[in-house]
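Only a single protein chain was left out; the remaining protein chains are all shown in position.
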Amino acid sequence: MAAIKSTWPLIAVGLLLEHLPAGADVLPDQRVDALYHSYSGGGVTVSGPSVLVLKHIGQNADVSGNYYVDTVSSASIDVVSTASPYSEQRTQGNISFGYLHDKTTFNMGYTNSTESDYKANTANFDMTQSLFGDMTTVSMGYSRGWDTVGKNGQPSFSASLDRQNYTLGLSQVLSKDLLIDTSYELVTDQGFLNNPYRTVRYLDPGSGKGYSYEPERYPKTHTSNALAVTARYYLPYRARLQGEYRYYTDTWGIKAHTMALGYLQPLHDKWSLDVNYWYYTQGKADFYSDLFPYQNAQNYLARDKELSSFNSQSFGMGLSYDFTRTNWKAINKSTLNVAYNHMLFSYQDFRDVTQGGAPGQEPLYSFSADVVQLYLSVWF
Amino acid sequence: MSLHNYLLPALCLTLVGCGHIEPWVKPYERAHLADPIMSADPNPVSSAYLNHVHEAREGARGADGGHGGGCGCN
Partner (left out) sequence: MYRVFQYMPRGLSAIILAGCLSGAYAAVPQPAPDFTLKSLSGENLKLSELRGQVVLVNFWASWCGPCRQEMPELDELYQRYRKLGFTILGVNVEQNTAAAQALLKEHPVHFPVLFDPQSIVSKLYNLDAMPSTVLVDRGGNVRYLHQGYVPGYEQTYQQQVSELLRE
């Protein structure tokens, strides 16, 4: 009987506690995750670790910490056009606390991101409430950020930027096989919103290339709205289909659509396969142009390709191996995972000046990137 | 008889009314929804990373499950 008593909780806490739907009435599972990530494309490589630990405190609370590093080597199009390749490192740390009371969960966290020319501090608070017999979950959140923008090579340069995010979410069970999640987020920034290194170009018949550069100039405020709907469907032969759509609009004139599809299929015994597709399309910001007609042509000037009209796609595949050992005292479920994404970016109004050509006639820019993730997850 | 003698029963009657939307998926019918494969975010570290990869290269931000961190990512 003692044997039964000690092994049942071992199993109970493992695979199944995490899978109660409408998660406001159960603490998230205790776990440790160690990820190695790598991005390579468009002349940029970024890689590093991400480690997460989540531990319960008593029956009603939990604490979690995440440590993340991006080591960047950049010879991107922006960099090679106007500067020289560089290397740097960004480190991010997060600590969060969760508290569960009946069907309500509260979460509070603090994140710090540091790199040689940028420091960001964020505080966030979220609340989740389970309703109607766990059929519905309502959530809301607020986060506040304080950033300090610096400039490498110019120690006297210092600017600041404040961020605020408001989120609202609704998760609804529609049938025994179908779940819908809706989420809305309002983001508002103010302060120094552009990049201190980046420039815009304008037609300059007097210069050798036919164009010259001047610093970019952004508005001091930026407010955006995003609304996303995700559906998750359980297929009768045990697989999961997921679809997502997000609509985005902001005060800079950008409108964007995101569509994503994912299919997860458990395979023979311990394996599972995930394939996914992501499509993103965006219309340019009001003050964006690849080539302005002359110097100082507008109040606001941008040539950041992220604010241009473009679309991107990502084809992804992931494989997971579950090597759970129930006789290993402290460990309940363990998985080893690998994921690969191939991303394609295609710009409609950003030109590749490194390819040469008459100003404004250079070929449109496009590039692809490979993203690899390798991670171990251990529940305890 | 002060107001609060009626307030509590009135509030409760309202709550009872609101709380009685019958769940059309009974607790004993939730086997599929409870299955690990239907989990909203089974790999938080991986999804946070991929969201970051997208957000750093796209103009759009928000409604992606993250909680609004900042960085000087270009």
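Worth pointing out:
The letters A and B name the chains in turn, as written, and every chain counts its residues from 1.
In this text, a contact is a pair of C-beta atoms (placed from the backbone, for glycine too) under 8 Å apart; a residue touches a chain by one contact, two chains touch by 3 or more.
Just so you know, these numbers come straight off a predicted model, no measurement behind them.
Looking at the complete complex, one finds that the omitted chain is in touch with A, B.
In the complete complex, the hidden chain is touched by one of A:Gln59, A:Ser84, A:Ser156 or A:Asn299, namely A:Gln59.
Touching the omitted chain from subunit B are residues 5, 8-9, 12-13, 15-16, 19-20, 26-31, 34-35. Mapped onto subunit A, contacts with the missing chain fall at residues 1, 4-9, 11-13, 16-20, 26, 59, 102-103, 133.
What we mean here is this: only the chains that are shown with their structure count from here on.
The residues of subunit A lying in touch with subunit B in their complex are 15-16, 18-21, 23, 33, 35, 37, 39, 50-52, 66, 68, 70, 76, 78, 90, 92, 94, 109, 111, 113, 115, 117-118, 120-122, 124, 126, 132-135, 141, 143, 145, 147, 149, 161, 163, 165, 167, 171, 173, 175-177, 179, 181, 183-187, 195, 198, 224-228, 232, 234, 238-240, 246, 248, 250, 254, 256, 258, 264, 266, 272, 278, 280, 282, 285, 306-307, 312, 314, 337, 339, 341, 343, 345, 371, 373, 375, 377. Those residues of subunit B lying in contact with subunit A across their complex are 19, 21-25, 27, 29-40, 43-46, 48-50, 53-54, 57-65, 67-74.
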